[in-house]
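Only a single protein chain was left out; the remaining protein chains are all shown in position.
Up next, chain A:
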């Protein structure tokens, strides 16, 4: 029973795991090679992000999380 719940939740976004890895790899590279070196004029990895995000919006089950996904780009200083 417990295991079922765990695996159910696991599978909810694991459908996106390849797209997620592609995006995170690209992000980590941009972060280390560009952002950390003072090139912060733009975020890269746009196509990886679009694909990953489209997958997430199909597979995210938790409605609280969906709210965050929809509020793209709106992150306030006050959240920290």
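Here is the rule we go by: a contact is a pair of C-beta atoms (placed from the backbone, for glycine too) under 8 Å apart; a residue touches a chain by one contact, two chains touch by 3 or more; residues count from 1.
Convention: contacts and distances are computed from a predicted model.
Asks: UniProt name of the unshown chain, from "GATOR complex protein NPRL3", "Isoaspartyl peptidase/L-asparaginase", "PRELI/MSF1 domain-containing protein" or "DNA replication complex GINS protein PSF1"?
Replies: "PRELI/MSF1 domain-containing protein"
Asks: If the hidden chain were put back, which residues of chain A would touch it?
Replies: 2, 5-6, 9-10, 12-14, 16, 20-21, 23-24, 27-28, 31-32, 35-36, 38, 40-43, 49, 52, 56, 60, 62, 64-65, 68-69, 71-75, 77, 79-80
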